[in-house]
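Just passing along the structure, written as C-alpha cells.
The excerpt is restricted to a subset of chains, each kept in its original location.
Chain nomenclature is as follows: A and B, assigned in order of appearance, with residue numbering initiated at 1 for each chain independently.
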Amino acid sequence: MSIFSEVGPIKYEGPDSTNPLAYKVYDKDRVVLGKKLGDWLRLTVAYWHSFSSFGSDMFGGGTWNRPWSGKVTQEQAEARADAAFDFFTRLGTPYFAFHDADVIADASSLPEHIDNLKKMEDIFAKKMSQTGVKLLWGTANAFSHPRYAAGAATNPDPEVFAYAAGQVRAIMETTHRLGGENYVLWGGREGYDTLLNTDLKAELAHFGRFLNMVVEHKHKIGFKGTILIEPKPFEPTKHQYDRDTATVFGFLQKNGLEKEVKVNIEVNHATLANLDFEHEVEMAYALGIMGSLDINRGDPRSGWDTDQFPNNAQDLSVAFLPILENGGLGTGGCNFDAKLRRQSVDVNDLYIAHVAGIDTLARAVISAEAMIKDKRLADAKAARYAGWSTPFGKDIMEGKYSLADLADVALKKNLNPKPVSGKQELLESVVAQCQKIS
Amino acid sequence: MSIFSEVGPIKYEGPDSTNPLAYKVYDKDRVVLGKKLGDWLRLTVAYWHSFSSFGSDMFGGGTWNRPWSGKVTQEQAEARADAAFDFFTRLGTPYFAFHDADVIADASSLPEHIDNLKKMEDIFAKKMSQTGVKLLWGTANAFSHPRYAAGAATNPDPEVFAYAAGQVRAIMETTHRLGGENYVLWGGREGYDTLLNTDLKAELAHFGRFLNMVVEHKHKIGFKGTILIEPKPFEPTKHQYDRDTATVFGFLQKNGLEKEVKVNIEVNHATLANLDFEHEVEMAYALGIMGSLDINRGDPRSGWDTDQFPNNAQDLSVAFLPILENGGLGTGGCNFDAKLRRQSVDVNDLYIAHVAGIDTLARAVISAEAMIKDKRLADAKAARYAGWSTPFGKDIMEGKYSLADLADVALKKNLNPKPVSGKQELLESVVAQCQKIS
C-alpha cells in the first residue's frame, strides 16, 4: 500500500475512452512492423522527477505532498521504493531508471553513501524479482552536492575527481548486479561558469581520462550493457562540454571511445541546444552512436529545461521514423525524464501525465509506421539521391577522381545542373496525413 | 581615382582625436608583448560586404550607391577592383579576402567563370605588387547560384558536386598563385532545410570526400597556406553541418583531417550558435585547430547574421587573451566580415566603420596585454588547478589508477573535498579594470 495504491492497474480502453486513467492508444501488444509496440518503446519511469522531487522551482518550495520529503532516512527511502514499485506495476511499464542519490537515505560520507546504496540495491533486487520490473539504467548524481559545484570529472581539484570515481564505481556495480541494460553519465556540471577561471584543454583531458576509466571498469566487471553520455548544452552550467550528439562524437573520437560509448538523447536537451530532437536521433544513427532516449518536451518559449510530458505526437513521429527504419533502440528505451508541473498537486496527476505521455509515444510510433507503409517519403528520398548510385556517383565516393579530375569532367561535359524541387511542402503534408490513428 | 579617393590615407591621431577618419587607438607600430600591434591583428578587408553588396535586405533593395551595381561586366569588375584597392591603401590595412563571385564579371558557364576569374587574378596580381596589399584568403561562392540551392558538396546531385569541384579548383589555384596565406570553405548551404528529404549520413560522407579532395589538391599544387572551415550553425539553411568548432573537429577526425584543416571563427556565427566568441577561440586552441578570425558582431536581439562592425572592446578582449597567450594567429588574421547598416549611405561610412572596428580590435589587444601583465588572471587559474600538478594529479592523468583504484583511494583516505571559491566576480572585475587604455 502506498499513496499510489488507489489507482490502477491502468488498462487499454481504446481511442474513445475519456478515462484519464486508461490508455487510449498504447496497446502494448499491438503489432507495429512485426514487433510489439511495447517492445519498440521499452517504457521507463524515472525515479528522480517522479519520486524524489517535490515541485519546487527557483522561486518557490515544493507543492506535492509525498510522505518522504525533507531529510531522507532509511525508513523513508524504503517507503519511497515501495511507492515507486507500486506505481510502476499499476502503470504497467516494464523499466525504471535512477541516480544513486534519488533512492538512498541521505549520507554524509562516501562510505555511508556506499552502504546506503547497497541497502537499496538489495531491496530493489527483491522488488524487481517480485514484480518483473527491470532496470533500464543507473547513474550517479555527481552534480547536486556542493563538493561538485565546479564539476566532478572536470573539477579543478583531483580529490573531487577521485571522490566521483568512488561514487561512480559503486553505482556502476550496483547497476551491473541489478541487470541494468545501460549505464548513463550526464555531465551536469562538467563544463564551466566562466572561462576566466577555466583551463578548457585540461578539463577536456581530465574528462576523457575519467570516461576511459569508466569504460575500462565496465569491461573489468563484465558489464555487458551500454555506456551512454547524455548531451545537454548548458544548465546548470553556462556551458556543458557534452553539448550535443556531434560534439560528444568528436570528444569520443579524441579519446578513442567512439566504439565504446553511445548517447542518451533527451528531447528537451536537444531543443535547448537549438536542435530538433529528430536531428539528434538521425545524427546519432549516422555516427553509429544511437543509445537511448529521455522522453519529454520543453516549452518553446522557455529557455531552460522544463522537462514537460510530451503531448504532440506529430512532432515525435518524425524522430521515430529513423528509429523504426533502424530496427529500434537496442539496449535503449524511452525514459520519462519528465516532471509534473508545480501546480499538479493531485496524487493521480502522476498517473495522468504518464498515461498521456505514453499514449503520445504510441501515436508517434503508429504514425511513423504509417509513413513507412505509405512509402512516399522513402521513395522521394531514393529518387533525390539516385545520382549517387550511378557509376559516376559511386566512382566519386570510391576516390576514383581527384579534385582536378572532377573539375576536368565538369569542364569537358560542360555540366550545367539545374535545381530540382526539394518537395518540402509535399513531404510535410505526407507526415501530417500519416497522423491518422485507427 | 574612385569613389573612395576623397578620404585618406587614414592616420593615427591618438585617443583625443575626434576625427572619425583617423585612428585613435590603432597605432600599428605600437609594441604589444614584443610584437607590433599590426602584426598581431593582420587586418583584412572583405571584398563581398564592402564592394559587392549594396545594402539590400529581405524587405528592401540596395541603398548604397556604387557605380558597379547591377549586372557586372568586365569593365565594372575592373572599376570595382580599382576602388577596392584604393580603399585598402587609404585605410592602410595589409590584407584582403574574397570569393570568386565577388570579384569577377558575371558568367553563365563554368568555362566563362574560370576565364573571368583568370582575368581578375592577373589584375589583382598587378595591384598587389603595386600596393603591397596581400591576400589573407580566397574562397569559392558555392551557395548563391540556384544550382547550389541544395548544397554544393552535399548536393543530392553528383553533377553539382563535380561543378563545385571545378569552381573550387580554379579559385584554390588562383589563391595559391596570388600568395594567399589560407584557403577558406564556408559551407553556406552544406546542410539541410528539412530532414524529410535528406540522407544525413550520405551527405556527411560526400562532404568528407570533398574536403579530402581539397586537401589532396592543396598538396598536389604545393599550396603552403592553411585550409580553413568557417563554422556557422544555420542560415541560409535550417541546419548547417559545420555548426561550431567542436562539431567541425568531430567531422575532421571522422575524415582523418584533424591535422590538415583548421577553423575560421566568425564572431557572429559563434553567437548564432549560442556560444561566446571567446569559447570558440579557446576551444580551437584546445583542439589544435585555431586558424583565423572573421571579425564582426551580431545584435544580441536579432536571430540572424547581422555582421555588424564590432564596437565593444571589452567583449573582444577576453578572446584576444588566449590569442596573445598562444603567440598569435599564425597564417590567420582579422578579417572584417562586417557590413554597413542599410542606412549608412554615405561613401565615407565605409571608412568610418572600418576605422571604428579597427580601433575596437586595437583596444581589445591592448586590454588583453594588460590582463597578461596584471597576472591576477593567470595566477588564479594556476592556483585553481594546482592539484593536477601534484604527484596524485599527474598519476591520475598518466593512467596509474583504474576507476577501482581511485575509488579505493577515496575510501581509504576518506576524502571529503570542500568547494573552493571560483572567484568569478573578482576575475570579471580584473577584466573590467584592464580596459583602461593609455
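Everything that follows uses one rule, which is that a contact is a pair of C-beta atoms (placed from the backbone, for glycine too) under 8 Å apart; a residue touches a chain by one contact, two chains touch by 3 or more.
Bear in mind that the values here come from a model prediction, so they are computed numbers and not experimental data.
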Assembly copy number, counted for this structure file with 2 shown: 4
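As a convention for this text, only the chains that are shown with their structure count from here on.
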Cα-centroid distance, subunit A relative to subunit B, in whole angstrom: 35
Residues of subunit A touching subunit B in the complex: 109-111, 114, 146-147, 149-150, 155-163, 165-166, 168-170, 172, 193-202, 204-206, 209, 213-214, 216-217, 220, 233, 239, 243-244, 246-247, 249-251, 253-254, 273-276, 278-279, 282-283, 285-287, 318, 377, 380-381, 384-385, 387-388, 390, 392-393, 396-397, 399, 401-404, 406-407, 409-411, 414-420, 422-424, 427-428, 431
